[in-house]
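This report refers to the structure that appears directly beneath it.
Removed: one protein chain of the complex. Kept in place: all other protein chains.
Letters A and B mark the chains as written, and numbering starts fresh at 1 in each.
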Amino acid sequence: MTAVRVGTLATRRVGAALAAGRLNLHLGPFSTALQSHSAKVTRYFCDLYRDCLVTLNEDEIVDYTLRVGAPNLLRRFVRPQIVPDPGFHFPALPLPAHMAPLALEMGMNLTAALQCFRFVMFHAGVVAKNDNAVMIAAHSGGGKSTLTAAMMEAGYRLLSDEFAILHRSRPVLQPYPRPVSLKNASIDVVQAFAGNDAVSTRLEGTPKGTIAYRRARRADVEAMNQVAVPKLLIFPHFTDGRQPGVTQVEPADAAMRLVAGSPNYQVVGEAAFESTMAMFDSLACYEISYGNTEDSVRLVEDLFQETGA
Amino acid sequence: MSSSVEKEWLWFADQSLFSVREMGEVTYIYSLRSGNTHVFNAVSMAMLQYFVAAPRGVDELIAHFPDLMGVTREECPRGVIRRIFGELDDAGLVQPVEKRA
Partner (left out) sequence: MKRAFFRAAVGLTALPENQLDLSRFLRWAAHDHILGQVAAAHVDEAGGKLKDVLENARIRSAHDRRMLTFEADRISRALLGSGIEPVLLKGGAYVAAGLRAGRGRRVSDIDILVEDQRLAETEVLLREAGWQGDSSTAGDYDQQYYRRWMHELPPMRHGTRRTLIDVHHRLLPRTARLQPRHDLMMAASVKLESTGLRAFSPMDRFIHSAIHICADGAFETVARSFIELYYLFGDLEADDRRRLIDRAAEVNALKPVASALWAVSHYFGSANAHAALRSMGVMKVGVALRFILRVVVRGGRLAPVARLALYVRSHYMRMPLAMLAKHLFSKAFKRGGQARATRSGG
């Protein structure tokens, strides 16, 4: 069958296909066969992935398969739990069944992070304007996802919240526009400027606190095959109430920090080295500190202007 | 490394087995043999180049390296030279090529 947008399908049909393991998500460079019996996974998927393309058949050749379900038969019925199973041994912690969306998103991250070698993956959010990209590096407490979501409101398209996906043959980034994961206070912030419809219902009491997801927009999904040239690399530092500040980072240091957080740089080998080095040839790298989202957006916009992009 | 092995062999760095990119004050080196990326400062880089030029012994290195770097022997003690050489050896960037006569 030809691919259709999730939003054009009845929820029941998506649920049946998910239960049968016949739902294939085609997003950016990856096709993923999804399987789940959970009605919560179905509901979440129909909502947050509504603009994404899927096929409903079992003979699809896919990059990854992901099952999201109970760790065993008992936990499907008694104090139900849910866990992502990417098809290889991975010590994932079972979650209470109502956290199904988290299990799905964790599973989607795992499948790509641990099984993709056709691209070099870095742990960063990526947005772009006119196909020039800003990478927002991840580190704890940095505010990567909040800033990524905020940049979406400032006229940038979303490439990815979780991975900067670098081609091996040339230094361009591949989109993989999945939902942006928001934690705790940042949920209110993003909801305030993106609107209620853009954000999923909240999951309280997860291992990471309260979590909600901001949907990738139709335009982001439609540009999912359009690569962008990385121009700016940002290491964000959020401290509540802090005055905005900018520090330049030596490319050599920035490269080391980015490579250290890559799940597959080592495996990809020489092509990863060459492409990463080529990327840093024309990449401006900065640490920014800020106390509120408006400041962070303004800092990034100014730095982006300076790159001449 | 046992010092007898170090003394008995000549060491060589095969340029075709690594890829080099300068970035600011450091050099990124990708080793095709190990698949590892190393970040070298000017001193380590100079030592690597010393072994690219020709197979050499560690005692030669200890004798020549301070001059090569334009520093005195006191500024560049043999312990430091040995340690840096050990890093090149551990990384597989220098290889034993022939036994000394």
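As a convention for this text, a residue touches a chain if its C-beta (ideal position, glycine included) is under 8 Å from a C-beta of that chain, and two chains touch if they have at least 3 such contacts.
Predicted model, so just to flag it, every value in this text is computed and none were measured.
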- Task: In the full assembly, spell out which visible chains the left-out chain is touching.
- Result: A, B
- Task: Identify the residue among A:A20, A:A185 or A:V267 that touches the chain left out of the display.
- Result: A:V267
- Message: Using the document's contact rule, name the residues of chain A that touch the chain not shown here.
- Response: 29, 31, 58-63, 65, 87, 115-118, 266-269
- Task: Extract the touching residues of chain B with respect to the undisplayed chain.
- Result: 1-2, 4-5, 8-9, 33-35, 89-90, 92, 95-96
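The working rule: only the chains that are shown with their structure count from here on.
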- How many Å are there between the centre of chain A and the centre of chain B, using C-alpha atoms for each centre? 42
- Within the complex, which stretch of chain A touches chain B? 250-252, 255-256, 259, 265-266, 269-270, 273-274, 277, 280
- Item | chain A contact footprint on chain B (complex, rising order) | 19, 21, 23-26, 28, 30, 32, 35-37, 39
